[in-house]
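One structure is given below, represented as structure tokens, and several questions about it will come after.
Removed from the display is one protein chain of the complex; every other protein chain stays in position.
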Amino acid sequence: MTTTSEPPLQLTAGEQLVRPSTSLGVFSRPTGETGWKSWLFTVDHKRIGIMYGAAALLFLVIGGIEALLLRLQLAVPGGNVLSEDAYNQVFTMHGVTMVFLVIMPMAAAFANYLLPLQIGARDVAFPRLNAFSLWCFLAGGIFLNTSWFLGGAPDGGWFGYAPNSGLVYSPSHGMDFYALGLQIAGIASLVSAINLITTVLNMRAPGMSLFRMPVLSWMLLVVQFLLLFAIPVITVALFLLSFDRLFGANFFNVEAGADPLLWQHLFWIFGHPEVYILILPAFGIMSEVIPVFSRKPIFGYPFMVFSGIAIGFMGWGVWAHHMFTSGIGPVSVAVFSLSTMFIAVPTGVKILNWLATMWGGRLRFNTAMLYSVGAVAMFTIGGLSGVTHAISPADTQQTDTYYIVAHFHYVIFGGSLMGMLSGFYFWWPKAFGYKLNEKLGKIGFWILLIGFNLTFGPMHILGLQGMSRRIHSYAADSGFNLWNMVASIGAFVIAAGVLLFFWNIGVSRRRARGSPPVGPDPWDARGLEWMTASPVPTHNFDRDITVTRQDEFWHRKWRIGTDGKVTRIARAEDVAHDGSATGVHLPSPSYWPVVVALGLPLVAYGLIYNLWITGIGALVILGGLYGWVFEPPDDPEDHGHDDHHEADPSGEAGNGANGGGASGNGEGEPADGDGARQLAAAGTSGGPVAEAQP
Amino acid sequence: MTQTPSAPEALEEAAPDAAADHGDEHEHPSDRQYVKIALILGALTALEVFTYFESVHNLGDAAIYVVLIVLMILKFIYVVAWFMHLKFDSVLFRRVFVAGIVLALGVYLVMLTAFRIWGV
Amino acid sequence: MTDVADPTPAVTTPTDAGHAPPAHPPTTTGLTHNKVAMWLFLGSECLLFGALIAVYMFAKSRLPAGEIGPNDVFDIPFTSVSSFVLLMSSLTMVLALSALNRGEERNFRIWIVATALLGGTFIAGQVYEFTVFVDLGLGYTTNIFGSAFFTLTGFHGAHVTIGIVMLMSALVASLRGRLSPRNAETVELIGLYWHFVDIVWILIFTIIYLFPQ
Partner (left out) sequence: MMGEQAGGRFGPNLWRRLRLALVALAVALALTACADEHPLDTLTEAGPDAQEINDLFFPVLGVAIIVFFLVQGAIIYLAVRYRARRRAAAAAVHSDDPDGDDLYGDDEYPEQVHGNLRLELAWTIIPTILLAVISVFTLISLVDLNEVSAAEDDLRVTVVGQQWWWEFQYHLDGDTSTPPDIVTANELVMPVRQQVPLGITSRDVIHSFWIPRLNGKKDAVPGRTHPWVIEADEPGRYMGQCTEFCGLSHAYMRMYAVVLEPAEWDEWVQGQLVDAAPLEPGEPGYEGQEVFLANCANCHVVNGVSDVNLDDLPDGMGDYAGANAITSALVSGAAPNLTHVASRTTFAGSIFDLYEDRAERIPYLEVAERGDLNRGDLEAWIRNAPGQKANDADGARGMTAFPGLTDGEIDALVEYLMTLR
């Protein structure tokens, strides 16, 4: 535990980003802006965001191949592509991968990249913790997937109901990997939630009050609160499961008097907020994209915000709708049935506000817009089937059938994933300086949309016809043949669509060389993230941005006359920063987040195989924490703070927030003390205005 | 459904004028006050432990539960308000913490109720 | 409504960063990142310990008749003492912080050591209690009550232990002359964590030990 009172590093033109110094007096600090090391040790929220996104896409391919295996197996009755055992592993890992290793990190990618930019900040509150979250998530994901090679993947379904997930009924190590792997990924989410909430609360640009934040920032904030409170619940559940399996505890031991429903309650108390964790970021993205391509502001901004918050709150009161048939008793069923239904209200408000945003607009159907509108359409279908589950008597027919599978793919794939694909197309130029090819994008969208409906549409029928989920095969005379075949064909159409998306990335990248740059604002957009160069320079913004209203950037480009006519008053290029600023404080790269994250899977392997490995892992973690705590967040040897005012015309706050320096908090995670990267200097109101108003 | 103060208000209020009611301006409680609180806490604990001994058992379990819960909440509040400074600190902290407590109480009590562990 | 095309930047915000601790950190809320983060973390911990306590209550209610249970092992007088010890460590903790705020380094160290010692006493008591329970026949795997009890109190004990490590680190930092009123916040955060662990024990003591079984 040490404190760092030295001011952080600052840059001058042409200077190396970071100057070498040493950590622990032994290792020199990582340096450099290029090369793999600059990515491995980076603490830049944008690079971290990009890596989150890349990892999520990689896992999408893995989870998608798993899905294709499922569909191959089910294409015809009595299929024999996979054995029973393999099938169980594949569908479990498909669910786990898609939920925890695809959609969540994809949301984290957008959150990391965009949150600081949208609120006009320079980085997140704790850049090193941020890097730690990334590596920790990746460690958890890789750890989980190594189970394939170590005697079998988890095979208890993604919600791992006890006692089937216990040692007696699931004797392979698979469920140990599940419990420990999700635990590691959970740490990543929790740390990241604390980090991002602090960022939003504390680092907004001057004048950026909460109710001037873009809807995406709002939704991400709500999601981080959901994570903050939901992760501990699954943490406990997973601990209980691990202790049962590894140390012989009795939490789910029915013989000892335990009740298996305990697991279900804990899992779904987490699990239902989790599904809103999956969807709200996509809702946020759609709320950014639709206005831009409708050329109208978002309709009913306060309602969009409040309905998001309402969904966040109500999401805590509905978990037992996953347990309507598990014997919780008629009163509980009735209560949770009603609470579930009413979640349709705030969600409906969102849908209708998007439609109202489009109403009277000048809609441009770029790929990003197509995906967003597609997501509205597809999510609605999933939401409506959700309401038909909520009426609990009907759910006793539907639960654990393909009707449910249809529901959640429509909301998760049709809502979350499509929303995020929209985000990829929308912010790609911002992150990489070139657009994704529109023609390929549109073709890809239509292929995906058709494939998606071919795959999951028939599942409604299958489910109502009585096809159970998680079955390895079905009899030829069950009447499921036709629609299963259709669904399997559809899955490969989806695969083609996804493949086209990857192809598009390659093609667009190649074409981008030699093409003119896209400029800061290729879509004539509204958020602050467009007010700086593309790709975003390391320091984000050249100067403070003082925000005086919602959609500040847009209003600097356009004037609404008294007659309501919109006229241009400036080009984006004139308003946006060109990224040429120098002398900006930036956090320095660090080894330690990677080191600490590396220790976690070691501990986990050790718990499964050999406690010595756990010991080594613990040492790695301790060593990493030690290095971390004694490493100043910014390079200490570089400069005095006196030059800082001259070099930083916007009067950046320096290390003011650094009062406490590094300190430990809770579970041995050190809190960074490097809080100085915000542009926000004075309070939001009354403070001097950096950019004068005429 | 658990209800906590609506988030945006909680956050917004904390934002611009938080400075007004927190930080260096306010008076820290004096050490004397801290000791006083500690004495109260000690006394409450003693009361609690007292219920364990036979003399009050004729009150019946229900009464003992009520007394214990009240005492526990009092102790909790004393520590949180004074030692953790929540009484004097930014409302933001209070709201985050209360949100956690209320949420936890809400979901876990509902869960235990669904299990009917209260014997009703 | 007025619109700005290309506003001229650069009006320096008159913070005096670096020269003297600013009255408020220049964050949007005026609160430091670390403190906001710590409170968020504590809010999150509410759900962690809430779950553990709920699991304990549930497990106890499901303990089959005749199995070794709370009545067979709890030693209320003993636990009352160790609870009192932990409670008082919260007092020494605030006194430490308050001393540091006044710049009284020596007093600060005394109180911080006292806090760590009280915490250590509590842990020692817990270890002793655990061994007694095991001797009485209640192990971790004995029954559902044993699993839940040791898990809950074990988690709490682990938190206390981490707290002690942090206290000792603060002590070392102070001995090296790196703690001053200026960065007393570090200690304040450790204190928050410490008090939180204390209030968790307030709940545990009442609910687990004192509630009529």
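Per-chain residue numbering starts at 1, and chain names A, B and C are given in the order in which the chains are listed.
The criterion applied here is as follows: a contact is a pair of C-beta atoms (placed from the backbone, for glycine too) under 8 Å apart; a residue touches a chain by one contact, two chains touch by 3 or more.
In this text the structure is predicted, and so the values were computed from the model without any measurement.
Contacts of the undisplayed chain with the visible chains, over the whole complex, involve A. The chain not shown here is touched by just one of A:209, A:380, A:538 or A:582, and that residue is A:380.
Taking the complete complex into account, A:327 is the one of A:35, A:327 or A:506 that touches the chain left out. Listed residues A:300, A:433, A:537 or A:579: the one in touch with the omitted chain is A:300.
Only one of A:287, A:399 or A:484 touches the chain withheld from this view, namely A:399.
For chain A, the residues in touch with the chain missing from this view are 83-85, 88, 156-157, 161, 163-164, 168-171, 254, 257-261, 294-297, 299-303, 325-327, 330, 333-334, 337-338, 341-342, 344-345, 348-349, 351-353, 355-356, 358-366, 373, 376-377, 380-381, 384-385, 387-388, 391-401, 435, 437-439, 461, 464-475, 477-479, 511, 515-516, 519, 522, 524, 558, 560, 564-568, 571-572.
Criterion: only the chains that are shown with their structure count from here on.
Here the spacing of chain A and chain B, counted between their Cα centres, is 34 Å. Averaged C-alpha coordinates put the centre of chain B at 15 Å from the centre of chain C. For chain C, residues touching at least two other chains, in rising order: 28-31, 35-36, 40, 42-45, 47, 51, 58, 188. In chain B, the residues that touch at least two other chains are 14-15, 19, 92, 99-100, 103, 107, 111, 115.
Those residues of chain A that touch chain C in the complex are listed here as 1-3, 5, 7, 125-126, 190, 193-195, 197-198, 201-204, 208, 228-233, 235-237, 239-240, 243-244, 247-251, 253, 256-259, 262, 266, 542-544, 546, 555-556, 558-560, 569-570, 574-575, 641-642, 644-645, 649-668, 671-673, 675, 678, 680-684, 687-694.
Across the complex, chain A is touched by residues 1-4, 6-8, 11-12, 14-17, 19, 92, 99-100, 103, 106-107, 111, 114-116 of chain B.
For chain A in complex with chain B, the residues that touch the partner chain are 201, 209-211, 222, 225, 229, 233, 259, 261-262, 265-266, 269, 305-306, 309, 312-314, 316-317, 319-320, 328-329, 332, 339, 683-686.
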